[in-house]
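Only one protein chain is missing from this complex, and each of the others stays in its spot.
Here is chain A:
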Amino acid sequence: MLSVEQFLTLGAILFCIGLFGALTKRNIIIVLVSIELMLNAVNINLLTFARFGLMPSINGQIFTLFTMTIAAAELAVGLAVLISLYRNRNTSDVRDQDLMKW
């Protein structure tokens, strides 16, 4: 019988892959993709506790629905910013976006 631990482990591994990608990748779009990966890991955790938690209920699924909506909104704005950045500076490398670097 599967329980909380296996799903939480999967979520943790996915989150760490996303974290590493967001910290090391050089293409801005891939950084954004890695952030989506981390959000997916969080969604798996929420659904795990909605199904196997102490008080299983539908509320976890509702929260996941909200997370997905916010993630979609975030991604739309992020991609628009990227397109606009690329148009202005003609690069998609993270390390070139250092205008506000101290």
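By definition in this document, a contact is a pair of C-beta atoms (placed from the backbone, for glycine too) under 8 Å apart; a residue touches a chain by one contact, two chains touch by 3 or more; residues count from 1.
Methods note: contacts and distances are computed from a predicted model.
Per UniProt, the protein behind the absent chain is "NADH-quinone oxidoreductase subunit J"; the candidates were "NADH-quinone oxidoreductase subunit J", "Anti-sigma factor antagonist", "Amino acid ABC transporter permease" or "Protein translocase subunit SecD". Although one chain is not displayed, its contacts with chain A can still be listed: residues 1-10, 12-21, 23-27, 29-30, 32-34, 36-37, 40, 43-44, 47-48, 50-54, 56-59, 61-62, 64-66, 68-70, 72-77, 79-84, 86-87, 91-92.
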